[in-house]
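Selected chains from the complex are presented in situ; the others are not included.
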Amino acid sequence: MEQIEVSTRGHQGFHDITDQVQAIVSRSGVQHGVCFVFCPHTTAGLTLNENWDPDVRDDMCIGLDAISPRRPEYSHDEGNSPAHLKSSLVGASQFVPVAGGRLALGTWQGLYLAEFDGPRRRQVLVTVMAA
Amino acid sequence: MEQIEVSTRGHQGFHDITDQVQAIVSRSGVQHGVCFVFCPHTTAGLTLNENWDPDVRDDMCIGLDAISPRRPEYSHDEGNSPAHLKSSLVGASQFVPVAGGRLALGTWQGLYLAEFDGPRRRQVLVTVMAA
């Protein structure tokens, strides 16, 4: 298992970690298998989405805020329940198949750390297994 | 890693790929392990849900449209940001344990490609690993 550190900027946003995860896959020497990526935080997550037009990530922030706004009924006194819910909706982990030593992502897919309660220093754990 | 091709119908819908994935598990010869299923697209996803009453899938389309509608604040000029957000919410991958050479799905569980911006030709990547 290897570890990536990400210092997030702003309260919410998507941070591209594709190249860092690919570097770990390359170092592992695994040619065919699966790469498992895990976020050990409860107000952040991991997601795959478009790596081309940055407007997509901006729109996802708008959409997630509309889905999980602050609600007067919430009682958690840190006030970050919207971030906890976003984390469970997007998910704390992603796996990607490995073929020929490369992450078998689609042409337009990037792997992102999703920060929902930043800025913070976040960790990502990466395990590569041969098939 | 094996590949499935799915030609989706309509703009949004759920396409049952359970039998195709089971066929890959059977060909792999793996008796006990985990089957990893991955969708390399950013406006589609994979999900497990009820395989019996098709009304459940229709209701999920209604519910997802209510959660992720078109929003005037969106700026991505392809106009398919609602589909990108649905993809991140439902997720681009699923794993299913394998026991006795079979996907250990619940009685009412089917594995679906979820199309959110179709019709399109979609790929699904399947890797089976022994435990």
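List of remarks:
Read from first to last, the chains carry the letters A and B; within each, the first residue is number 1.
Here is the rule we use: contacts are C-beta pairs under 8 Å (C-beta built on N, C-alpha and C of every residue); 3 or more make two chains touch, one makes a residue touch a chain.
Since the structure is predicted, the reported quantities are computational estimates derived from the model, not experimental observations.
The complex is built from one repeated protein sequence; 2 chains are visible, and the structure file as a whole lists 3 copies.
Just so we're on the same page, only the chains that are shown with their structure count from here on.
Work out the mean CA point of chain A and of chain B, and you get 19 Å between them. Within the complex formed with chain B, the chain A residues making contact are 32-34, 47-50, 53, 55-56, 58-60, 62-64, 66-67, 89-91, 94-97, 99, 104-109, 129, 131. The touching residues of chain B, counted against chain A in their complex, run 1, 36, 38, 40-42, 67-68, 71, 73-78, 81-82, 84-85, 87-89, 91-93, 95, 123, 125, 127-129.
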